[in-house]
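One chain of protein is taken out of this complex; the other chains stay put.
Lettered A and B in written order, each chain numbered from 1.
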Amino acid sequence: MPIKAISASTALMFGLWLMLSGHYTGLLISLGLISAIGASLIAYRMGVLDEEGLPLGLLIRLPKVSFWLIWEILKSNIDVARVIMNPASAQPDLVRVKASQKTVAGLVTYANFITLTPGTVAVNVDETSNEILVHGLTKNFCDGLADPEMDKRVSALEGGQS
Amino acid sequence: MVDDVLMLVDIARQIIGVGALLLGSLAILLGAIGLLRLGDVYQRMHGAGIVDTGGAGLVLLGLLLLSPDWTVAVRIVLIGGLLIMTSPTATHAIARAARFSGVEPILSTDSKDKEG
Partner (left out) sequence: MTLTPWFSVTLASIGISIVIAILRASLGPTAFDRVLAVNTIGTLVVLSICVYGFFDGRPEFLDIAVLYALINFIGTIAILKFFRHGTLGDHLPPEDTHNG
C-alpha cells in the first residue's frame, strides 16, 4: 500500500527535519515539508519503501527491547574488558546460531544485535538455512549464544504479521 | 524551596554526566588497548566493539546530560542512533570480508568440523 508507506516515511523525515532545523517560520516549514514529500516520492519510485526498507512494525517495537539490550551490552562490555586485561584468557571459537526470524529485516536485526554486544561478532549470515556464524571471544560468550532469549526478543520485534 | 530542589537536580545531572564521560573515556582506552593487544583480526573486532558501544555510548550519554539546549540533545541522540546502526554493520562487513578472503581465525578448541 503505497499511501501508507509514503506518508509514514514523509512523517519520519519531516519530524527529523523539524528537530534539526530550529527555525520555525512559515516559509521554512513549508519548504521542509515539500522536500520531505519529494524525498519520499523519490524513495518510493526507487522501490526501497517496502517491508525491508521501512520495517514500520519493527521500528515501533524497537524501544521495548532497547533497555534489555543496553543492559546486555553493559554486561558484556565488562566481560570483554576483563579479557583485554589478560589476553591469554581468550578462547576464541566459531559457533553456528539458529535464527527463528521469518523476515529478512528480522534476521538482519538479530545479526546486528549479536554484533552490537561486544564479545560476539556475526561473521556470516545464511538466509536460506536461517543460520548465523558467530565468532565468540571466550567460551562464556559462545555458551551465552545458546540461550535463545535474544532470538525470542527479536522474533517478538517482528510481530505476528508477514 | 523549589529553586533549591531544581539546583540539586542540576548538580546531580552534571555529576552523572561527568561520571559517564570519564567512564566512557576509560572504556575507549580499554577498547583501543584491546585493538592493540588481542591475537588476530577477529579478536581485535571485540576490542573495536567496546569503543563503538560502551565507549561511544557512555561519552554520548555524558554529553547528552551536559547539553545546554534541546537542539544539541537531538543531534547527540541522532549521532548515537547512527553509530548504533552503522558500527555493527561495518564490523560484520569486515569480518565477512576477512573470512571470504581466507583469513582463518585462531580457534582454541578442536571445533574445526563446525566451521562452514
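What we mean here is this: contacts are C-beta pairs under 8 Å (C-beta built on N, C-alpha and C of every residue); 3 or more make two chains touch, one makes a residue touch a chain.
Nothing here was measured: the structure is a model prediction, and the numbers come from that model.
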item	value
Left-out chain, listing which of the shown chains it touches	B
Those residues of chain B which, in the complete complex, touch the missing chain	14, 18, 21-22, 24-26, 28-29, 31-33, 35-36, 41, 44-45, 48, 51-52, 55-56, 59-60, 62-63, 66-69, 71-72, 75-76, 78-79, 82-83, 86-87, 89-91, 93-94, 97-98, 100-101, 103
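Quick note on the criterion: only the chains that are shown with their structure count from here on.
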item	value
Whole-Å gap between the CA centroids of chain A and chain B	16
Of all residues in chain A, those that touch chain B in their complex	16, 19-20, 22, 70, 73-74, 77, 80-81, 83-84, 87, 90-96, 111-113, 115-119, 121-126, 133, 135, 137, 139
Chain B - residues contacting chain A, complex	27, 30-31, 33-34, 37-40, 42-43, 45-47, 49-50, 53-54, 57, 71, 74-75, 78, 84-85, 87-89, 91-92, 95-96, 99, 105-109, 111, 114-116
